[in-house]
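Missing here: one protein chain of the complex. Every other protein chain is in place.
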Amino acid sequence: MFGRLTLDAFKHESSQNGAVFSMLFGAICLIGLISYLKRWKWLWNEWLTTVDPKRIGIMYIVVVLIMFLKGFGDAIMIRLQQAMSVGDSHGFLSSTHFQEVFSSHGTTMIFFVAMGAIFGLMNLIIPLQIGARDVAFPFLNALGFWLFASGAFLTIVSLTIGSFSTAGWLAYPPLSGIEYSPNEGIDYWIWAVQIAGVGSTLSGINFLVTILKMRCPGMTLMKMPIFTWSALCTMPLVVLAFPILTATLYMLTLDRYLGMHFFTVDGGGNYMMYVNLIWAWGHPEVYIIMLPMFGVFSEIVPTFSEKRLFGYVSMVWALIFIAFISFIVWLHHFFTMGASPTVNVFFAIMTMIIAIPTGVKIFNWLFTKFRGRVHFTSPMLWFFAFLLNFTFAGMTGILLSSPPVDFQVHNSLFLIAHFHGMAIGGVLFGFFAAFTYWFPKFTGFFLDETLNRYAFWCWLSGFLLAFMPLYMLGFMGATRRLDHYDASTGWHPLFVIVGIGAFIILIGATIQFFGLFWSIINRKKNWDHTGGDPWNGRTLEWSISSPPPIYNFAVIPTVDQLDPLWAIKRGEAPIPQKRYENIYLPINTPMGLYIGIFSLIFGFAMTWHIWWLAIVSFVSILVCVIIRLSGEDEHEIITVAQVKEIEAAHARRMKSYE
Amino acid sequence: MLRGLFKQKMTKKPVFYMLLFTGLILLVILIMQPLQILHFREKIAVLFPKGIIAIEERNLLFIIQILMLIIIIPVYILTFIFSWIYRADNPKGNYDPDIVDNRIAEYIWWGIPCVMVLIVSILTGIKTHELDPFKSIESKNKEMTIQVVALQWKWLFIYPEEGIASVNFVQFPESTPIRFEITADAPMNSFWIPHLGGQIYAMPKMKTVLNLIANEIGDFRGSSANISGEGFAGMTFVTRASTDDDYHQWVKSAKQSSNTLNLKEYNQLAAPSQNNPVETFQLKDLSLFDQIVNKYMHPHKE
Partner (left out) sequence: MNKPLTIHHQDTLELNPDTHLPDLHQDTFSKTTQGFWMYLMTDSLLFATLFCAYAILHTETFDGPSAQDLFSLSTAFTETMILLLSSVTCGFSMMAALRNKKNQVLAWLGVSFLLGASFVAIELTEFTQLVQDGNSWQRSAFLSSFFTLVSTHGMHVSFGLLGMIVMAAQLFLLGVTATTFRRLITFSMFWHFLDLVWIFIFTFVYLMGVV
């Protein structure tokens, strides 16, 4: 009846019970709060059934922030354990639990923080930047979000019921095969990643068609904002790489569930093939999370330098080049797996080549500042930190790309320092920059700037303290994923420093979280009185009110050059005329939510081998899809009168600020 | 003029303090590194290696590092200079919003990295072939073969030429090229002795080869660099490069060990265990390693 789910699954080690109880407590509080404020109907109508990309983007960010809490908590536990677990002491985590923690850390951060961040940003910004009122496939977009949320929730369920994978964020076989990991952990990981992966693929298709088909009149490809270009280069990566992940996890699933021999040791299986396939997905994946952040910085630097982006064409070609080459570098993740020198050298050279356009981008950003007027607002501070850390980490990447050097530092803490420099220095700082930059657009008020700065300094100094010593630790022979080591290695003092750095980051992250709520409470004081353009922006999203009206643009703009809003401000383009017409927008639908919920149940049922439930939930998904694909596309109409009223209200508010 | 910028108590020269503070942090990090290196010198295996392979690998690292610094240092300098000169409240910034392109600049920063990558690529290409782990090391001393099996969660070393075996301990004479033949009877591991050279994966059903040589006598730490399950952190082993005499002494005492190792005893040894103490065995089955490699190649004959 319950598959292999027994009451044992609810028993945890003492170190886990605290997390479980606080999570359940938090969930109950949230439900209580919503009931007390009588907001269930509002939640349903405005958020859970919405197909508006602005709302979906905000939901993505909310899930990202929650999952960041989880992933960062994992990180603190890892560093605390490693600072304590020397010689006779074995820290406070058992080996198994520790391995769960770092597997969960990696999985959460990549799949549910980084991926969520980029799709959230794209939902919010792409339609506004291309002058569109919606995305190409509003329902598919919503579905992509709910599948993402479903995968995220499945990992949270794994904290309370049973345990998560202990095989790292990529779960190499044979360790992740049924022989060495018979428990539910790997299965939780497989289904969470599979479900979220399908969501990503669908969202990728959606944004690719949106950018190709829904740009406003006059916006040719070379007149698109650079963030949209970065999204356009990222989406083919999503669309082409995620199916590889889907197929590979599918084969691992078949190995585990049906006794197949894709990656087993006996039966003729080839686990090295898994390593190849997973990295054939994995390397494009890291560019998927990185390229949009390049786009973010390409928007922020010009705005706060009061100058156009230097070398726009060069930047575009650099993006295309990076996207293309990212498919032929994957072997650098396992130079040590015994390939011949010729093979290793080919991939080494390809990896070095990809560094060239990245370096070009850095120079272009620097020269955007040249003879500009640079304002060091918090987005610009994040760019500054990005420049310092990402460049350094990129340099260590070139070191890693040389096989003989890699032989000595592969899987050591040197590697961890490198990719965290890219992931935190690049992706996370990019996300923070984007968050502070576009926050006023979607809420109408600013984040508290002072708190932003304190958080920034904690992050920068904490990051350096937590990750620079890791390079040295790698040179001292410290491998990754160790839950214990001898005092004679001499690593302990460095691990303590690293732990202190992690705590400084914790302070920074705490300031950010409280800063968010503080800013919301104090929003009247920080209100944006400019009517939607607080930073003197250059692209179309700054030409409408903050927060934008539901239809984005009352009049679809026509553009004839790059930076269309600047063109209007400098008198090089006419101010759009106010000729309104009826606007049709797609209506809400609960199908995305339902399919997400059924997917969650399906993933859970498959993990615990509850076959009847798996079949029921799968059939339910099919039924939902059929229902959705059998109805007509219905729209709600916003009449000319209503549009006039909304625009007039906005104009009245503007007048009142003067 | 940036419209609608938040009200903020601007202290005098905020950009100056920002650059100063950042510069100080970077300086501290920069100073910490050589201090760390001085203090921990003996433990920093990759930078102070004891074998020719590791020395070559380290030298390549240094060369590539220096080449990269040629690009990175100007980037850092430009970052600081541009941030200072072109800050918004500097009237001498020569504001010119229409400088958006410059062909010569693009040629320079596409071109110089290309040249750099070319140099590093050629260097890498040559060195990768030279330092191929499968390639024997040229030496006046005769090469010795040691077979390695990664188990859960210990390392088994088999000496087919001597007829002995050991767990979590390997000894050989210094200045002798060692050919490690490596496999696993466990999930993927990675065989790594950082003082002597780079690692290579230890994989079931596969045989990888790692050629290393110790330039001096000493005890070096070895470990597994790929997660293989619960006890993986305890998979450390001691590598001892000794004099010829000491080596032969050790082999003699191992041959007199009360433990024996044939296939049956191997199967007992291979059962999961953690933090195994050092043990030596008399090797009763010289083809044990090949049997382990081939263990999963064919269906079990019942």
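We call the chains A and B, going by the order they appear; numbering starts again at 1 in every chain.
Here is the rule we use: contacts are C-beta pairs under 8 Å (C-beta built on N, C-alpha and C of every residue); 3 or more make two chains touch, one makes a residue touch a chain.
Note that the structure is a prediction, hence the values are computed from the model and not measured.
Enquirer: Which listed residue (A:104, A:181, A:206 or A:336) would be found touching the missing chain in the intact complex?
Expert: Of the candidates A:104, A:181, A:206 or A:336, A:206 is in touch with the missing chain.
Enquirer: Taking the full complex into account, find the residue in A:243, A:547, A:576 or A:590 that is in contact with the omitted chain.
Expert: That would be A:243, which touches the missing chain.
Enquirer: Consider the whole complex, including the chain that is not shown, and state which of A:59, A:277 or A:509 touches that chain.
Expert: Result: among the candidates, A:277 touches the missing chain.
Enquirer: One chain is left out of this view; which of A:60, A:137 or A:602 touches it in the full complex?
Expert: Touches the omitted chain: A:137.
Enquirer: Name every residue on chain A in touch with the hidden partner chain.
Expert: Counting over the whole complex, chain A touches the hidden chain at residues 133-134, 136-137, 140, 201, 205-206, 208-209, 212-214, 239-240, 242-244, 246-248, 250-251, 254-255, 258-262, 264, 266-270, 273, 277, 551, 556, 581-585, 622, 626, 629-630, 632-633, 635.
Enquirer: On chain B, where is the contact patch with the chain that was removed from view?
Expert: Interface residues of chain B facing the absent chain: 298-299.
We adopt the following convention: only the chains that are shown with their structure count from here on.
Enquirer: Could you put a whole-Å number on the gap between the CA centroids of chain A and chain B?
Expert: One centre to the other, that is 30 Å.
Enquirer: Okay, in this complex, where on chain A does chain B touch?
Expert: Residue positions touching the partner: 95-96, 99, 166-168, 172-175, 180, 265-266, 271-272, 305-314, 334, 336-338, 340-342, 344-345, 348-349, 352-353, 355-356, 359-360, 362-364, 366-367, 369-377, 381, 384, 387-388, 391-392, 395, 398-399, 401-412, 446, 449-450, 457, 460-461, 464, 468-469, 472, 474-477, 479-486, 489-491, 494, 526, 528-530, 533-536.
Enquirer: Using the touch definition up top, name the residues of chain B that touch chain A in the complex.
Expert: Of all residues in chain B, those touching chain A are 2-6, 8, 14-15, 18, 21-22, 25-26, 29, 32-33, 36-37, 40, 42-47, 54, 56-58, 60-61, 64-65, 68-69, 71-72, 75-76, 78-79, 82-83, 86-88, 93-102, 105-106, 109-110, 113-114, 117, 120-121, 123-125, 127-129, 131-134, 187-188, 190, 192, 194-195, 197-201, 203-206, 208, 221, 223-234, 236, 296, 299.
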